[in-house]
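Here the structure is laid out as structure tokens; the discussion comes afterwards.
And then chain A:
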Amino acid sequence: MNTLNIHVNGRPMMVKKGITVLEACHQAGIKIPTLCHLNLEEYGIVNKVASCRICVVEIENRATLVPSCAEKVYEGMHIKSDSLRAINARRNNLELLLSNHPFECLTCTKNLTCELQSLAEELNIRDISFTGKKMDYPIDHSSEAIVKDPNKCVMCRRCETMCNDVQTVGVLSGLRRGFDAVVAPAFNLDMLETSCTYCGQCVAVCPTGALTERNDVPRVWKRLSNKNYHMVVQVAPAVRVALGEMFGMAPGSISTGKIVTALRRLGFDAVFDTNFGADLTIMEEARELVHRIEEGGTLPMLTSCCPAWVKFIEHQFPDMLDVPSTCKSPQTMVGAIAKTYYAEKVNLPSKQIKVVSIMPCVAKKAESARPELSKENLHHVDYTLSTREFGHMIKEAGIEFEALPDGDFDNILGESTGAAAIFGTTGGVIEAATRTAYELLTGDPLEHIDFEELRGLEGVREATVTIGDLDLKIGIAHGLGNARKLLEDIKAGKADYHAIEIMACPGGCIGGGGQPYHHGDMSIIKARQKAIYDIDKNTPRRKSHENEMVLKLYQDYLGDPYGEKAHDLLHTCYTKGERI
Partner candidate 1 sequence: MDTVVKDTLQYRIALRNCGLINPENIDDYIAVKGYEALAVTLEQYTPKKVINIVKESHLRGRGGGGFPTGIKWELTAREQSDEKYIICNADEGDPGAFMDRSILEGDPHSVIEAMIIAGYAIGASKGYVYIRAEYPLAIDRLETAIKQAKSYGFLGNNIFDSNFSFDLELKLGAGAFVCGEETALINSLQGLRGEPTKKPPFPSVSGFRQKPTNVNNVETFANIPAIILKGSDWFNAIGTDHSKGTKVFALAGKINNVGLVEVPMGTTLRDIIYEIGGGIVDDKQFKAVQTGGPSGGVITEENLDTPIDYESIRNIGSMMGSGGMIVLDEDDDMVEISKFFLDFTQDESCGKCTPCRIGTKRLYEILERLTNMEGSPEDLDLLEELAQNVKDSSLCGLGQSAPNPILSTIDRFREEYEAYAYRTKRTTYAIDDNKCIGCTKCSRVCPVDCITGEVKQVHVINEANCIACGACYNACPVDAIIKP
Partner candidate 2 sequence: MAIKSLDALKAKQKEFKDQVSLRNEGTSSSDRIEVLVGLATCGFAVGADDTFIALEKKIKEDNINAKVTPVGCIGYCHREPTVQVNIPGQPPILYGDITEDKVTLLVDVVLKEQKILEEFYLEKTFDKAVL
């Protein structure tokens, strides 16, 4: 028996066994409001703490109301979702939440994207019956990336689920009890003092403005209006497949050309592509891998593009810091080249060049601030904006994004291949590296460019790619919890991979903490992934080592890939951290 007979509001229906009351009601065409509930089941992410009590319904013969998100249907169940008792309870509970919420909606980062706000509208709340004390915690501005305003916390615990269950970072958890209960690091430490990786997945799922990225937009406006600076901007691969969502475009719309035009109109002097940096990364990383294989270096080699992942290994596996590639990330490579090679080309002193990055990421903000990612006391990247912040700038400038003509990136840091495009999704970096490593190792041209076996959304994947007489064993993990599993296997000597790609965010950068909010809709992330592969497919050159401008950079300036100058500019080191 895989079906059950139930009644929803008096109407009989048949539903699949194992579904929740919420899902059953949805099938019956009834939308029950939810708040704490979050279901990204394909990533194994389900938050059903049933704590907000917004989705309560009546079940016959049950003394109290039942949270529909966490209650499974059973044979003969009678659900009443539209009784006054249930509706009043939902309103009552929402009013309670609102009675303890700062009324700063007009200036809140989450204005119009806040789920609590939408809920107030949905439940037609026009008046709040309750008055009383409100939470009064200091706002945590300590980190370079994430701002935590506990007074906006509704204790939905989604962030906790992400931080503990999905990412296994364990920074956020319930603190104190009763009215003072709030989600925070242990001992209410500042985020800066913890082992937070700034992956931003807490920000991505927070229904309110309790967890947001640091707002760097005002600083960028200020620099843009100062004509003494030569403003350089770069855009990450995953931004172009998501930004359109903020302007009503369908998820997965590719808006690369519009982005370039928008950036020029905002006043940037040079518009570069982080994809160039991605190709450059592959040139270095593929060499490094070949070097490690041929010279007996530490294997497996782990990718190092993702700053949250880097911070994760530094804090959680401080004795394994020889496994990540020493390559800097694409954004900092572009920054480094912009302030050296490009500065020379345009005949400007490095300090006059300011590099702004548009990233799908929150952790990139913290990465930019790392002291070692600099040269002569100048950070490679000066300001990092999330996709969302960039969208807000476009709106602020009154630019009608949807109507913009396409523009082209500036040379030479504007050229890129399909291999770079796929950096935006899980599996992409390693596929790009494999394309180049193949030709490096065999000297033969690669016929089948699409490594389907490396693609997908499975949390941990592995594949063996035959390159000449070498069986290259590759591992892929996205989500830090999955990364932990792989690292523990490596530590225990149970994994014999040559190379492993790790991205901190579920789905990779397409699901990054700085992307337009997905509000728990998995199809949005899938559409972004499809768009990424479409870009790859439609790019004439699809192997990083075929990027002519990258090759020119080596020829003109860097010398040999993985050579001395490349090391100086494009490689980095890691620092042991603590687990707090």
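If you want to know what made the cut, all candidates are chains of the complex that A comes from, given by their letters.
Structure notes:
Just so we're on the same page, contacts are C-beta pairs under 8 Å (C-beta built on N, C-alpha and C of every residue); 3 or more make two chains touch, one makes a residue touch a chain; residues count from 1.
Computed from a predicted model, the values in this text were never measured in an experiment.
Of the numbered candidates 1 or 2, 1 is the chain that chain A touches in this complex. Residues of chain A that touch candidate 1 in their complex: 49-54, 56, 64-65, 67, 70-71, 85, 88-89, 92-93, 96-97, 99-100, 129-133, 154-155, 173-174, 176-182.
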